[in-house]
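Excluded from the complex is one protein chain; the other protein chains are retained at their positions.
Note that the chains are named A, B and C in the order they appear, and that numbering of residues resets to 1 at the start of each chain.
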Amino acid sequence: MLVLIRAARLELAAAYRGLDLLGLNEGVCNHLSMMAPRANEEGQIMLVNDYGLHWSEVTASNLVGLNEHAEMVEGQGIVDIAASCIHLGIRKIRPDATVLMHTHQPYATALACMKDPELLMVHQNSARFYKRVAYDNNYTGLAEAIDEGKRLGEALGDKDILFMGHHGVLSVGTEVSIAFDHLYYLERAAQLQILALSMRKEVDLIPEEDCKMTCDSFWKNIKGYSDAHFFSMYRRLRKTQPDFEQ
Amino acid sequence: MLVLIRAARLELAAAYRGLDLLGLNEGVCNHLSMMAPRANEEGQIMLVNDYGLHWSEVTASNLVGLNEHAEMVEGQGIVDIAASCIHLGIRKIRPDATVLMHTHQPYATALACMKDPELLMVHQNSARFYKRVAYDNNYTGLAEAIDEGKRLGEALGDKDILFMGHHGVLSVGTEVSIAFDHLYYLERAAQLQILALSMRKEVDLIPEEDCKMTCDSFWKNIKGYSDAHFFSMYRRLRKTQPDFEQ
Amino acid sequence: MLVLIRAARLELAAAYRGLDLLGLNEGVCNHLSMMAPRANEEGQIMLVNDYGLHWSEVTASNLVGLNEHAEMVEGQGIVDIAASCIHLGIRKIRPDATVLMHTHQPYATALACMKDPELLMVHQNSARFYKRVAYDNNYTGLAEAIDEGKRLGEALGDKDILFMGHHGVLSVGTEVSIAFDHLYYLERAAQLQILALSMRKEVDLIPEEDCKMTCDSFWKNIKGYSDAHFFSMYRRLRKTQPDFEQ
Partner (left out) sequence: MLVLIRAARLELAAAYRGLDLLGLNEGVCNHLSMMAPRANEEGQIMLVNDYGLHWSEVTASNLVGLNEHAEMVEGQGIVDIAASCIHLGIRKIRPDATVLMHTHQPYATALACMKDPELLMVHQNSARFYKRVAYDNNYTGLAEAIDEGKRLGEALGDKDILFMGHHGVLSVGTEVSIAFDHLYYLERAAQLQILALSMRKEVDLIPEEDCKMTCDSFWKNIKGYSDAHFFSMYRRLRKTQPDFEQ
């Protein structure tokens, strides 16, 4: 069990560092969270960053743990109210969401500012998310209550990605690697869409059946693809900023 | 008092270094200034950079101090005429402007080149600035007289942000952290607006009442949010380029 | 012979590292491959990366070698099915393709998402590729069979560059340096085209005869130009990340 707990903290800390390296974070905002066994092995906690640390400052040991009532039961620090509201709230609707990652990554967030924020099937990377994206168009200000998280959970439904209007995006995974890989490829897909739309020419969409086939190909090995990518990042971080493992 | 003076110099130097790290500076131009007690404790001075230093070269001790007549009473060096004109001039109209930061950061400055430079309420980051932005459309060449600063102060009015047509932007804060955080989020908001407008589709605007509510949420804790962000940058700078504290 | 084999591994590893430095890679996907003599000097193998390594982790000795049946006969690791399908498949049609490089580099890939993906002759860098680009518009999902590689080989025909619809690009060279240099200049040309098209003004195209003349000028010394560029990168890598030679 202790090994499992340690692994969860290491992976989540590496995700913070990796997304910073990729430029997908914003200030000291946004949050990546993960459900893990509590250190005393009694029940589960939600691991999340101590508010105010830059993502490059997050380490395995400075992550804090919240219980289901948003009380800090491991570590010390402050948890952004938005983090507990969004992450705990969504998990009330989606208890299977072991890992949740919420960012304001620029290209995907720009789509979330459009009347029609649809992720268009312009590229293989887009097709990875075919019929796996939900859209919430009911922006209601900063998330400051559990109910807002629940509302977002309802909007997410059974999808893997949520575009939050005027706000950002969110990915769901059973593993840190999967939620991490989703955000990376979502941003790549959104970048291609925006570059393509910036030209004054017609964009080409992948036919539905090819989207489906491509998507199936990705998802039959989603953990394999995601692990390969995420753990390559993990090794790079160990080499260049090993203090995240502290 | 000496502690206060030291803190002012450290924070302002960190703001120069941090905005350089974020790519919001241009050449050796633009200026960040702060009112602080004079070292001899007689009255206030305006701390500002010695002209010609790259922002990555600014340190706590090489900042110079000007009195209200633009005479250098602390440190030695040259102060860009535009710095004293803009910063001293604005403070004649806005004596509450402890900290003023003026940049040519690319996305916000691109908006300042438009017939209608309005910061559109496309995103939560934009709503932070709801009804807090003033626009000056009367570009009159390089700022070379105190009167131009006063004119800009009039244009600014009681707002927190000024878009200076064909020129750049300016933020006001009671703290270094606040003016710094404003510029960061203003650039993020402007980037989203430009990316959104580059697509050939309809942009979605946040309804006025939601803008107001979001803006209120930010501002009831503006020092808290700004400090969290700015001091995370401060810690990163101490780690990677600690000479700014000299 | 051993010297030749060593040189092949060094150059191919440097190409992985260099394209990473230039930001032309994506996750741990895409592949650069090269035909080289087998270490036992019996026939040829295709050198390619061990799947899962980030391009910054590739070294001369961790490249693996596949025979024509996609069996790993040198080194150990995993080869992405897409790598063997695309690269071995194309070489069945183009046995002269000593080096093949396939990426999802953002600007060129954005063109590959358009109904008309044509590389327009807007710049000298575009003219380098005059009549040397093929376009495949028949995206069929992730490449998972040798036949898909053959199909791409047919689409490539006798050209040097292939735009793969909804997918990415591919360059062919008799040398590592040439295929590397192609990808670099192709991305520069695509970037210029997209920036030019993003303005609401008329783009100017180079007349056909000037395209032809410019293209001829490049190609009469293509190895010279490519070597100069690639080996400058090689020297930079030796200085900053010499472990690629291991």
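What we mean here is this: a contact is a pair of C-beta atoms (placed from the backbone, for glycine too) under 8 Å apart; a residue touches a chain by one contact, two chains touch by 3 or more.
Predicted model only: the values in this text are computed from it and were never measured.
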Visible contact partners (per top-of-document touch definition) of the missing chain: B, C
Full-complex contact with the absent chain, from C:144, C:210 or C:245: C:210
Which of C:16, C:55, C:129 or C:184 contacts the chain that the document leaves out: C:184
Residue numbers in chain B that touch the chain omitted from display: 26-28, 51-54, 56-57, 104, 106-107, 109-110, 112-117, 137, 139-142, 144, 165-167, 194, 197-198, 200
Chain C, residues in touch with the chain not shown (by the definition above): 122-125, 127, 181, 184-185, 188, 191-193, 195-196, 198-204, 206, 210, 213-214, 217-218, 228-229, 231-233, 235-236
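We adopt the following convention: only the chains that are shown with their structure count from here on.
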Overall pattern in which the protein chains touch one another (line/ring/star/complete/other): line
Per Cα centroids, the chain farthest from chain C: B
Chain A onto chain C, rotation angle from CA fit, given as a multiple of 5 degrees: 90
Distance from chain C to chain B - Cα centre to Cα centre, in angstrom: 45
Residue list for chain C, restricted to those that touch at least two other chains: 198
